[in-house]
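Missing here: one protein chain of the complex. Every other protein chain is in place.
Right, chain A next:
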Amino acid sequence: MDETVAEFFKRTILKIPMTEMMTILKAWDFLSEKQLQDVNFQQRKESLVQDLVLLCEKKRASVHDAALLDIVYTQFHRHRKVWDVFQMSKGPGEDIDLFDMEQFKSSFKKILQRALKNVMVSFRDAEENAVWIRIAWGTQYRKPNQYKPVYVVYYSQTPYAFTSSCPLRSNIPLLGQALTVASNHHKIVKMDLRSRYLDSLKAIVFKQYNQTFETYNSTTPLQEKSLELDIHMDSRIIHENRIEKERVQRVTQETFGDYSQPRLEFAQYKLETKFKSDFNGDILAERKEPLRCLIKFSSPHLLEALKSLAPAGIADAPLSPLLTCIPNKGMNYFKIKDK
């Protein structure tokens, strides 16, 4: 086995935490059950990795097999990448063709290889008619760099593709073009939506976040909530603004629903508006150019945090539509200009 390939194997297997080693190797499906049984998984990680690399060498594993292992690892650790969302569209009057996965794959690969001499493309099918694509970029004179790949997750029955952030920004237009042409689309547009949580991005873009599986009478949850308050409350504590509290709960539920929110880490608002001031003769208000200002909200779980603002008494209900429109509009990057 080539030295670089062996190194690639070693580094990829080293990334895998010991607790997931068996699961990921099984999902990779390159080493057989029996071969895995023969390996001592109780030893120190460095020795285990050496044994596994030797095993791969014996089985004549190629760089493509290593790439597949890398895809499996990334599928298990998808939150380690930041995902962008691209939306494709067909031209006016174009028919919806029957999608052929194999044709898509070969077409995608061809387009990239025609444009760039050294590029390695690997595919792995996933559930829901999705395909995970791994692209390792090279140059005219250099072999593909296996340690800075780009991942694309394309849901073939939809016009959406999710890509991990590409370190080589110059390759993004080519990637977009390859996706568009290979999938028989006409145009591709980058959405203003970005997050580490691929499943949440899916939920937002496919509008699956607001599905509640049981139908319920909308009045009963409120009753349950007020009962809860009574049980925990000391009878010596009296809440004066109960009606207001219930109003806030109701408004929050109407805006955010009862389901758990998709997970985003931030929302960014780029303001390019003129400064508005109540004071006369304010220097900033006299400026003709718009004031540029960037506001960023970050949180481990932004939408749940926004949902809890009004009930916690930190903000008025209803919240600004700029905050509540995020899942509906499928955006967490906003540019706000004067009308």
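Just so it is clear, a residue touches a chain if its C-beta (ideal position, glycine included) is under 8 Å from a C-beta of that chain, and two chains touch if they have at least 3 such contacts; residues count from 1.
In the analysis below, contacts and distances are computed from a predicted model.
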{"item": "From \"Alkylglycerone-phosphate synthase\", \"Centromere protein M\", \"Glycosyltransferases\" or \"Cytochrome c oxidase subunit 5A, mitochondrial\", the hidden chain's UniProt protein name", "value": "\"Centromere protein M\""}
{"item": "Which of A:245, A:274 or A:329 contacts the chain that the document leaves out", "value": "A:245"}
{"item": "Residues in chain A touching the chain absent from view", "value": "234, 236-241, 243-245, 311-316"}
